[in-house]
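Step one of this worksheet: look at the structure below.
All protein chains of the complex are present and in place, except for one that has been dropped.
This part shows chain A:
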Amino acid sequence: MPEDELLATHLQELRRGTVVLACLLILQQPNYGYALLDLLEKYGFTVDANTLYPLLRRLEKQGLLTSDWNTDESRPRKFYRTSADGTALAQTLSHDWDELDAAFRSLKGES
């Protein structure tokens, strides 16, 4: 396996699951698919459209997001918002992320 491909695989493994947390945090403010894609990219989370769109529906099905159709504008859009369950999960995941960060820091000899 070429070196950059290997690196890409490791990065993908490490980042798997971070998109879910990012979505739950960003969607405290209601937003729709394409804008969310754009926003995630701006914050530095790389995710493909064909991964994100099905993911939003999966999270909705799990009760972590709620959705509403906004038909005020000429183009109707489905707005997602983090539910109470989603907020609770986001807190748990954030906490876990912080613990991992602390663990890495102590591993590297920082205090």
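Methods note: contacts are C-beta pairs under 8 Å (C-beta built on N, C-alpha and C of every residue); 3 or more make two chains touch, one makes a residue touch a chain; residues count from 1.
The working rule: contacts and distances are computed from a predicted model.
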item	value
Which of "histidine kinase", "Ferredoxin like protein", "Integral membrane protein" or "Spore cortex-lytic enzyme" matches, in UniProt, the chain that is not displayed	"Integral membrane protein"
Hidden partner chain, touching residue among A:49, A:84 or A:103	A:49
Residues belonging to chain A that touch the chain removed from view	32-35, 38, 48-51, 53-55, 57-58, 69, 75-78
